[in-house]
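The other protein chains are all here in position, but one chain of the complex has been omitted.
Take a look at chain A:
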Amino acid sequence: MILKSEHYAALAGSANVGVNKWRFLLESLEDLDTSLRKLDSRLFVVRGQPAEVFPRLFKEWNVTRLTFEYDSEPYGRERDAAIVKMAQEFGVETRVNNSHTLYSLDRIIELNNNSPPLTFKRFQALVNRLGLPKRPLATVTKQQLDSCRTDISDNHNERYGVPSLEELGFKTHGLSPALWKGGESEALDRLNKHLDRKAWVANFERLRINICSLIASPTGLSPYLRFGCLSCRLFYYDLRELYMKMRRHSSPPLSLFGQLLWREFFYTAATNNPNFDRMEGNPICVQIPWDHNPEALAKWAEGRTGFPWIDAIMTQLRQEGWIHHLARHAVACFLTRGDLWLSWESGMRVFEELLLDADYSVNAGSWMWLSCSAFFQQFFHCYCPVGFGRRTDPSGDYIRRYIPKLKDYPNRYIYEPWNAPESVQKAANCVVGVDYPKPMINHAEGSRLNIERMKQVYQQLSRYKGLSLLATVPSIQEEAEPPMIDESKAHSSSGLCIVRRGPGRPSCREQRHAPSPRSSAPVPPPQKRARETNSSTR
């Protein structure tokens, strides 16, 4: 496990930004170390840059083989290619295996005329053709590790131990306990509870959202999938087996694996697109003239918009690191096409810091989706920051939980406290404009303007005509054809166009993401992996 020194610099003095994410990661590493100890081994966490660390370790440890999990994200592929090359120079054999996704993403892309599917339905159709993903392997055993024993030094903890939050520059005094505990043990425990709950409910359909869904679920699994604490294939097969047991061996529909397939969908869309997480230069992203307003962005990020529904969600996100997907839709819509008309990239970066399950592909992809910047989304419906909240949780308890200042407001006004008469505000001990911010925008006016803006942008695209507010979405058959180029007129000086080309060119970028525990541990693969091919899974 290589922890880069630039992370320290970035984190020091940054007011505990991203503390939940780092804490989760460190807990995951501790858990891994604990599990390895039971097998008479240990986790080695090495500090430094790969370019400096690997050559040193190759020599020091007499490394003959380096294995790591295939990272499909564009930056990861570039980094790993450099590491493989370096290893070759030292005569070290590398083995890269694909386990972070259900399928080989390149295979999916190949099946779709060498282009990633851009509608979820098309993606599902392709996945159907691929059949079942590879089965998950059993966990490592003591016997397997016996063949590659390393001496553990007495000062192992100082040299190679898992760092603490303090060491990374976080202040832990007064830090509230983590609601989402990192690590594989926790992940497997949750998986069992998740399956138990499904079995008990005997219902595999998606439940309607209510106050309970908004609160962190003890069976939620998304952060564990992101950090690699839980194998997506294990989750897949356990779900499948449970379904078949309960439904007398009938094959489960694809919708059962919704969460896993969405993740896979975004990974597939991102893997060949180094500009996936930005608007400029991104062939699948509609170029929208977002506003640039750091003050407004800060209010949104810090939960000071004056809309309790939005503020409660952003508060939960900051405190706990997880929010329900409908809550994500609400705040993403509010930031971008619904109200503030700010760029989805800024929202994505805030989520990157605060949201435990936000990895590169899923985070960027979801933000593009929710801001109607890609994937053929209809832009006509906009979540009202008052109405949507009220419909989701009429009791208002979610607001009261995360914005205690508003707890004495009656249900009638808790979603729109600025409309409450002065007497009600005083009685609730929370006057708008004094104790709680005024609404930062007039939603009706904002959404009216924004729908016009979206329409202006979309009118430049060929698949959107005239008066209609509904954009046409390509059918599954249409998507099977090769992508088309759609450029704006040559005489225009503006650059507003959507051009759909093949995979983009790789480019150099500095690392922005936390290294995950799944990479770079020099442990030889167990015997059981004889079936995996020797070369990387490209």
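The rule is simple: a residue touches a chain if its C-beta (ideal position, glycine included) is under 8 Å from a C-beta of that chain, and two chains touch if they have at least 3 such contacts; residues count from 1.
Keep in mind that, in the parts below, contacts and distances are computed from a predicted model.
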Legend entry - Name under which UniProt lists the unshown chain, selected from "Acyl carrier protein", "F-box domain-containing protein", "Myotubularin-related protein 9" or "Histidine-containing phosphotransfer protein": "F-box domain-containing protein"
Inset, instruction - Return the single residue from A:222, A:272, A:305 or A:425 that touches the missing chain. - result: A:222
Inset, instruction - Tell me which residue among A:34, A:97, A:185 or A:259 touches the hidden chain in the full complex. - result: A:259
Inset, instruction - Please pick, from A:172, A:251 or A:468, the residue that touches the omitted chain in the full complex. - result: A:468
Inset, instruction - State which residues belonging to chain A touch the missing partner chain. - result: 120-121, 205-206, 222, 253, 255, 258-259, 262-263, 265-266, 279-280, 289-293, 325, 329, 341, 343, 357, 362, 365-366, 369-370, 377-378, 380-384, 387-388, 391, 419, 444-445, 447-449, 451-453, 456, 467-470, 472, 475-477, 490-495
